[in-house]
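Apart from one protein chain that is not included, each protein chain of the complex appears where it belongs.
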Amino acid sequence: MMNEENFRRLSRFAIDRRTFIQGSCGLTALGAASSLHGSWLASTASKSTSNRILIVIQLTGGNDGLNTVIPYRNELYRKARPKLGIPEADVLKVDDELGFHPSCRGLADLMEAGQLAVVHGVGYPFPNRSHFESMDIWHTCYRKDARVREGWLGRFMAQHRNLADDDAMGLHFGREDQPLALASKNLQVPSIAAIEQFRLRIADETSISEAMQPVQEAENREDQNDLVAFVQAGSSAAWNAGKRIQQVLQSNQELPPFPATQLGEKLSVVARLITASLNTRIYYVTLDGFDTHALQPAAHASLLRQWSEALASFMKYLDVQGRTDDVLVFTFSEFGRRVAENASDGTDHGAAAPVFIAGGSARNGFLGSHPSLDDLDDGDLKFQFDFRQIYATFIEHWFGVEGDEILGAKFEPSPFLNLIPA
Amino acid sequence: MRIRTSSVFVCSGIWLLTFVTCFGRAMGQVPGMDSKAAELLPDTTIAYVEMAPLSQVMDHPLVKHVMSSKPYKTLLRNPEVVKARGGLTLAEFALGDKVTSLLAKASERGSYLAVDAETQGVVMLMHAQDEATLNDVVTRVMNLARQQANNGSGPALKEGEYRSWKYVQSDQGVAAVMRDWLLLSNKAELAKKIVDAYLDGREANLQGNPRFTEANALVQNASASRTHQGPKHLAWAFIDIETVRRLGVAPQAFTGKADNPAAELLFGGLLAILKQTPFLSSEWTMSERSFSLSWLSPHDPSWAGAEREFFFGPNGEGEAKPLFTTSQPILSASIYRNISEMWLRAGDLFNQEVNDQISQAESGLTTLFSGRDFGEDILGAIGPELRLVVGKQDFDDSGPHPAVRLPQFAIVAQLRDPKTMQKELRRIFQSLIGFLNVVGAMNGQPPLDLDSEKESGVTYTMATYAVDADASYTDPLPIQFNFSPCLGFKDDMVILSSTVGLAKELAAADLSALDHQQHASAQSSGVVADQAKKNTILEVHSAALKAVLLENRQQIIAGNMISKGQTEEQADQEFQSLLLIADLLKKVAIVLNVGSEVALQLTVEVQD
Partner (left out) sequence: MGSYDNERPPQKNLFDEIDPQWAWSQWSPSGDDPWNRQRAAHLHRRAGFGASKADLDNSVAKGFEATIEQFFAAPPENDPLMRESEQLARTIVAARDPKQLASWWLRWMRFAPRPLIEKMTLFWHGHFATSADKVPDCELMYQQNQLLRNHALGDFAKLAHGIAKDPAMLLYLDSAYNRKAHPNENFARELVELFCMGEGNYTEKDVQELARCFTGWEIRRNRFRFNPYQHDDGLKSIFGSNAIRSGEEAIDLVLQQPAVPRFLVAKLFKFFVADEPAPPPELLEPLTKRLIDDRLNVKGVVEQIIMSRLMFDPRIIGRKIRSPIELAIGTLKALEATTNFRFLADSIQLLGQNVFYPPSVKGWDGGRAWINSSTMVGRANLVYALMQNEATRFAGGSLEDWARKQGASDVASFIDVVVSQCMAVAPPNAGLENILRQAKDWRGNAAWTKIIGVLAALPEMQLG
């Protein structure tokens, strides 16, 4: 615990120094800065963190954290999970105490490759066990009675929308309703159902592409007012993005394939957009089905397999592209599940659970200690990291901007990233 | 309304004629003169259709009946049809005869269609009564075709000679005349092969394919077994599945694990047959008021394998129960299908992705069914004989009724262990309704009231939506008011119905009378031998369907105004032509018989 504390302080200091240096460079470079609190951080930090991207994978329904990261030697685990417990022989062991669910080969590989941070026991005080309310808490950082209809990412993106240049600041993938996490009064996030939404069909289907290039360029237009210049820029950004995506799609033959699953397909689109140098900073995908009250083993195994295979393929793809250092993939669920299994081979809604951060900058290994199985909170695991600490790390350390206002209070970032400047 | 299809049909008729021709002038006897078509066709033929002379079809009482019916005449007044017919009339003026009559003359001794695997070509052979008749037809058509080629309104023609037989070619294909035979093909190579066979005779021809002979015999037997005044077939067809399989033309149908559980449930057994059978044969028959198309295949119960026993039952002997007859039927189906077995065998049948989905679904469904294992306990409780009934439901027009009026439907199954399962299922039904009410309340939906009833040995558990007495805003009612879910038990039978009324109607049915009816109809149809079992029976009736369409007229028209951007008038016109189909057709039936052969029969009955 002492080490943990030290590390936290150290990394905090490192980040502060780093942003300070960037800040002063930025100030001299620009010669002027807005007096608004926080915005100088944003406009200057954008230079050094300009390629940084956060992908959020939401496991909807409440993932059984205890059967994802397994304390396989723990007697209490065996006692609480007589039927659902994963046999020691099957666990993908990481160390003498902990290992992954056998479906999570991809996670084990990522950790082997030094690209995975697992933060133990993430939650919040007075856990809410309703799917909707707990998910809203994770999304907004507020409880229901606060009636906040903006999400943490929505607030972040609206404040720093210039980080994405002409591209959308955030993108949501899937046909379900947009997660509240992305909501903002001041910024609308597009939902993407298919990569086709980025392909200019007329250019794909005709030979017109080359001929149109000059029409998209600015110099052909006299009489430029601001608005025309803006639409022009947006239009040629779209044009170029479309072409890059097209190139990426056409050249993907030798690249690692993605599993033909729902999540695999979503992440393959994200990977291609990133490869095509889209400036979008936040990508949000969900995988539903984790509410395993009954017959959990087969269902949970297949969901974990889908998640970890997709995640591993995604990281492999970015590895080949040399982009792993620009990307963090954050996986969370609205809550974990009860420690004790129920009578229908399932588990019921619980509280704290691990979160997962994959990426070249992730501090490989486990952060914190596995929650104690003999010190429970009404049958649930206790949290040791507030989820807003995780968010704070993303906002302040990864994107290098001020997080207090976005998160509603000051939260100490948790040190799951290796971002100490040389 | 598929006006478009019919105009395409008419147009292709013109194409067929304009595209034709040449005149054979060779003298003397040739080996092919008295050949059957199957002797002219190469042994690499994988599909073959033999059609009766067109005049036989045109003069058939059914065709005459349809062409004189009111809906057909109304259809002829449709602007698009009128436009197409206008073009046809012009062409017929130039030809000096009706297109149908020219076609009839050219095919007086039958016509034949074949697909050749080697050349990947399609050929059509028409056999005229004599050389002179065919010549007359061909001359007329060629005159028009040349004229059209010259003024650019038709394809350019190239005329030439092959082994002193004239032919004509366009970018769409080639045509040639061999005395009384007219030959059309999209591949010149194939046409040459046939001309060669006609002139020189052919060793390896379709007639020599043992599967072809067997298929022919199968069709002849079926025809013969239609005892008293059974209709003679107007066309029959043969598909050489063994060769198709060998050539790998459609590999995905023949290999690998399935990725679509719904398709597997409905067609898995049939696909298993396609993977094994040497051939398929088919015949088309017409009676006074119906036409039917049957597909026949030899069958061996072992073909399905253990993993598909769910489809045909042990030894292929699973048999569907007789159909229910209800007062306003739209669709009635009965099927032998062991869903529980399919669910439990999913590992053998499906690929990894589907199995992943199934285990996730199973977890969710088991939660929904309060901890009862969905595959084993719920599906396992019911037998493989399933029946589905869909019918029009009547609404009390004096009271509030739903804006969209849906048909009512019910599933009927047999319980393996009625005593224990009745109680279980009732409990599950009640907790499901409770669950629906919780979810519904969250979305501001009205609640379902639970009730139960016992009536002449049948017990019902039902849930109904109560219409708010003082609620004026509930006029018209939401779509939920189409439903009053009901679970009924009668002996070992379980009825799950969308409405109480339908459940009671089904419970009141006289089951032994239904059994009797089924046996009687099996004997009269005689498509296959008597020991065959009906695996699937399905009937669709147009009368009640039309009534439902009419009840929802306003909603359907509104849908068209939105989704086709039509005016009310246009949308109404389209709705009227939709009704014409119901005015023309009375009933469509599909029966799958399984015995030493498998026979899938589609019958369409037209209105009187």
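For clarity, chains are labelled A and B in written order, and residue numbers in each chain start from 1.
Here, a residue touches a chain if its C-beta (ideal position, glycine included) is under 8 Å from a C-beta of that chain, and two chains touch if they have at least 3 such contacts.
Every value quoted in this text rests on a predicted model; they were computed, and no experiment measured them.
Contact with the undisplayed chain is limited, among A:T60, A:S191 or A:Q321, to A:S191.
Note on the undisplayed chain: of the listed residues A:L76, A:A229 or A:A409, the one touching it is A:A229. Residues of chain B that touch the chain left out of the display are 403-404, 443-444, 471, 473, 476, 478-479, 554-555, 557-558, 561-568.
Counting the whole complex, the residues of chain A in touch with the unshown chain are 34, 43, 147, 149, 162, 164-168, 171, 177, 183-188, 190-193, 196-203, 205-208, 210-212, 214-216, 220-222, 225-235, 237-239, 241-242, 278.
As a convention for this text, only the chains that are shown with their structure count from here on.
In whole angstrom, the spacing between the mean C-alpha positions of chain A and chain B is 50. The residues of chain A lying in touch with chain B in their complex are 260-261, 289, 291-296, 298-303, 305-306, 343-344, 346.
Against chain A, the residues of chain B that register as touching in their complex are 353, 355-357, 359-360, 362-364, 366-367, 371, 373.
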